[in-house]
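Here the complex is missing one protein chain, while the rest keep their positions.
Every chain is named by a letter (A, B and C) in the order it is written, and numbering of its residues begins at 1.
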Amino acid sequence: MNPAITITMNDREQRAANMFRCSTRERAMFEAGIKMGTVYHQFVGVPVDATSVDVLEKSIEKGVLVQPYVQDVKVSIDRSSFKAKNDEYSYVSLTGNMLDVEIVIKIDNIRVTAKMNFNKELNYPLMYISDVSEDIQETRF
Amino acid sequence: MNPAITITMNDREQRAANMFRCSTRERAMFEAGIKMGTVYHQFVGVPVDATSVDVLEKSIEKGVLVQPYVQDVKVSIDRSSFKAKNDEYSYVSLTGNMLDVEIVIKIDNIRVTAKMNFNKELNYPLMYISDVSEDIQETRF
Amino acid sequence: MNPAITITMNDREQRAANMFRCSTRERAMFEAGIKMGTVYHQFVGVPVDATSVDVLEKSIEKGVLVQPYVQDVKVSIDRSSFKAKNDEYSYVSLTGNMLDVEIVIKIDNIRVTAKMNFNKELNYPLMYISDVSEDIQETRF
Partner (left out) sequence: MNPAITITMNDREQRAANMFRCSTRERAMFEAGIKMGTVYHQFVGVPVDATSVDVLEKSIEKGVLVQPYVQDVKVSIDRSSFKAKNDEYSYVSLTGNMLDVEIVIKIDNIRVTAKMNFNKELNYPLMYISDVSEDIQETRF
């Protein structure tokens, strides 16, 4: 169905690709959505404060990067709700509203960028597609 | 950007739609991916046995249905790994391999069906787009 | 180590019990804590609204009940933050502050009740032990 994909995909990847009833471009959107759902629903609830936030950001990024077709990812957690360490209860649980995420999916020659961040007008941590680009297909002889 | 959408969307939905740099059809793919990521990463790990599996399936379905643009969802959990209740340890934790999920996303006139199920050849719980359809747009006068 | 336990426990339960370097009463506290951590960290983040909250409460309860040594559990989710269904974004993500939970652990003749609810003075969803009782040990001949 997607002949261009056979150039770079191995057997397992080709098998997976064959399951999709849509274009590579549309699949890239789907893969981007999966990763956004992963970030939100895997990590919301993690206890976090100023001493742990750097490694948590890194850990979310690495967790996304190991998933299929992720080329790049950047996670920033809003530190403005952190409190000074006064006692045993001076930490927060990660919420979706604290997350600022950018993920780049690359399948074959398609590159999709998705973002999640808190949208004040919606009062909602919106996930959306911020960019799509299609590289000129390299010809193979 | 997507004039057809203005017919049925309210203000907040239109604001969200305006953030997307892609077609409605592509957005529907993205939304489907988000929901699949939600099912997997929110519910994997839930303790489950024969006494709780029905309500867990229902709960996952309801949790997906409240999310944006979900028209339909069906969740089936594989009961073959359940054990008889012999003692306090006769239960399992939900894994991705036990999940069989079908989600239908509907945005405007686009309907996308996504599935997740364990793919034996890949030895992997694959999420994929199984169908896309485009209703003939109703004209408004 | 805990001879009283051998009366009612089977092999696997006895093996597990043997790993503990504390009294049955202390173990019951530990088991109560595990279940509270389960409720919070498994379910915080679930999308929820008025149409799904009943089944979510039931699902959390059932998920806890299948775990070891849980005799009873009651989960109530605060509905005051729910909004009317106006559009696709009229739902919330479950937070710890919305949870009101009571769990009863029973091991042998020890009964421990633990609670979690939002403590306004602490501005924190506190988990604590609200009651412990010790049944008069039935003698076996």
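Keep in mind that, in the parts below, contacts are C-beta pairs under 8 Å (C-beta built on N, C-alpha and C of every residue); 3 or more make two chains touch, one makes a residue touch a chain.
Computed from a predicted structure; not experimentally measured.
Between the chain not shown and the residues C:Gln42, C:Ser59 or C:Thr95, the one that touches is C:Gln42.
Annotation for chain B: contacts to the undisplayed chain at residues 40-41, 44-45, 89, 93, 95-96, 122, 124. In the full complex, chain C contacts the hidden chain through residues 12, 15-16, 19-22, 25-27, 29-38, 40-42, 114, 119, 121-122, 124, 126-132. Take chain A: the residues that touch the chain left off the picture are 9-10, 12-13, 16, 38, 42, 45-49, 51-52, 55-56, 58-59, 62-69, 86-89, 91.
As a working rule, only the chains that are shown with their structure count from here on.
Rounded to a whole number, the gap between the C-alpha centres of chain A and chain B is 17 angstrom. Annotation: 33 Å between the Cα-based centres of chain A and chain C. In chain C, 45, 89 are the positions where the chain touches two or more neighbouring chains simultaneously.
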